[in-house]
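Could you have a look at this structure, given as structure tokens, before my questions?
As you look at this complex, bear in mind that one protein chain is not there, while each of the others sits in place.
When the chains are written out, they are named A, B and C in that same order, and each has its own residue count from 1.
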Amino acid sequence: MLEVTDLECVRGNRTLFASVGFALRGGELLRAAGANGSGKTSLLRIVCGLLVPTRGEVRWRGSDIRSLREDYGRQLLYVGHANAVKDDLTASENLAVTCTLAGIPASGGQVRAALHRLGLAGCEKLPVRVLSQGQRRRLALARLALGGSVPLWVLDEPFTALDAAAVDCVQTLILEQLGRGAAVIFTTHQDQLAAAVTFCIDLDSRAR
Amino acid sequence: MNWGGWSDFFAMGGYALYVWGSYAVTLGLMVMEIVLLALRGRSIHGELGRARKRGGP
Amino acid sequence: MLPAMRCVIHRDLLLALRRRADVMTMLLFFVIVASLFPLGVGPEPNLLRTIAPGVIWVAALLASMLSLTRMFSADYADGTLEQMLLSSAPLGAIVAAKVTAHWLISGLPLVLMAPVLALQYDLPRPLLEVLTLSLLLGTPVLSLIGAIGAALTLGVRGGGVLLALLVLPLYVPVLVIGAGTVDVAAAGLGAQPYFQLLGALLVVAAAFAPWAIAVALRISIE
Partner (left out) sequence: MLAPWFGVLAAAFCAAGLYIGFFIAPTDHQQGEAYRIIFIHVPAAWMSMFLYLVMAFWAGVGLMFNTRLSGMMASALAPTGALFTFIALWTGSLWGKPTWGTWWVWDARLTSELILLFLYFGFMALQAAIDEPRRADRAGAVLALTGVVNIPIIYFSVRWWNTLHQGASVSLTSAPTMAATMFAGMVVMAFGFWFYSIATALARARCIILERERATDWVADYARVPK
């Protein structure tokens, strides 16, 4: 489904990584590993199309993602370091907005169910301003509970700021999604989902 | 040529201030740009030279 | 494509309602700037009448520029802008929705407030309508062009002043034709052709600006 060939990324005048390539098929889990600043986030952003690589290309089902643009957006769900939530909106409004943007149908009931699943049961109507950092991260990840139909998930350190219960919940979400034949790319510093990882790219060994 | 002599030429029919004013400024700005460029070029070469002595870009 | 656009507009309006103070401060700025001129120029009526369109237009232009910096920077900071770039709708449409939302928040109130201010300059009634209509056609163009500047200066230090420097020269045609329509109407000539000119400017801006904003956003987000 997703082929990445000969990727190179230069930030400032430092080459983060070079000649990175992999192919990802449905149901596979890819982990990008490496120390801080080794270019993990840049790699994920390149795969999403947010960042233009210095060399190499990313192809989705055969065609270059830059020519696909919003069609690729429809196939993709990206959760980055930033939670993409608005402080003035309530939790359910935030979730509804991000789902509509990503093209995922989300009725009131589904939104409430997703929030329940991520342990945000009582906070639907609360403005996000009053939520803790952990709760905001859960809200950002609540999209995954609704994103069952999206074939590619790209998650940048999904487990940061999460307590044990939330980590388990997200792990089961990812495993369910893999079961449905979707592909997932993620980064983490702990070793969650170590068993399920199909293959891992270690950026430290490639840095020049 | 229709100039009586160099003095007429510089008097420019009484408009010396304006004509020469504008030419002087134009010439001055162009020369200044060239000088700035030369300085910029020399400083870069100097820097690269020093970097080469320290070995490494 | 429509649901995403409607959602963006709805969200921005909701945000503006939740933070009503911003809209108010901008309107107050518009009123203050417009009422400063008589203090500076003197209360002499027919002098005020001649400068009225120009003053109100410049005040409207400056007021709408105030809220430009916030158009994208808030979304850029909390990561929602990334979601917009990766959305299921074309970026041009999303950006068009953002600009419409910005116009509804900062352009429309100015248009509604302008007649009230024009009374300060005792502009006769027919000219009042011409002024309001020219603002109605002109402010969306201001938002469109301003959005290009806002997207370019995203996350750049000294963004506010730089944005003004980039955008003001591009505002000149709108200001000239907008204020000019009122002068032409004052001189008794039909202002109709000039409204068409303003309409043409709006169409050109609406066609060109979303593409430029989308490219600028993609560059700034890297």
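We adopt the following convention: a residue touches a chain if its C-beta (ideal position, glycine included) is under 8 Å from a C-beta of that chain, and two chains touch if they have at least 3 such contacts.
Every value quoted in this text rests on a predicted model; they were computed, and no experiment measured them.
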Shown chains that the omitted chain touches within the full complex: A, B, C
Hidden-chain contact residue, picked from the options C:41, C:112, C:176 or C:203: C:176
Options C:27, C:136 or C:215, residue touching the unrepresented chain: C:215
Residues belonging to subunit B that touch the chain removed from view: 1-3, 9, 12-15, 18-19, 21-23, 25-26, 29-30, 33-34, 37, 40-41, 44-45, 47-49, 51-52, 57
Subunit A, residues in touch with the chain not shown (by the definition above): 12-13, 52
Interface residues of subunit C (partner: the chain not displayed): 145, 148, 152-153, 156-159, 162, 165-166, 168-170, 172-173, 176-177, 180, 183-184, 201, 204, 208, 212, 215-216, 219-220, 222
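Here is the rule we use: only the chains that are shown with their structure count from here on.
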For subunit B paired with subunit C, centre-to-centre distance based on mean C-alpha positions, whole Å: 44
Chain centre separation (subunit A, subunit B; CA means) in Å: 57
Sequence positions of subunit C contacting 2 or more other chains: none
Multi-partner residues of subunit A (at least 2 other chains): none
Subunit C - residues contacting subunit A, complex: 3-4, 7-8, 11, 14-15, 18-19, 77-80, 82-91, 94, 221-222
Subunit A to subunit C touching residues, read off their complex: 48-52, 69-70, 73-74, 76, 78, 80-89, 93, 96-98, 100-103
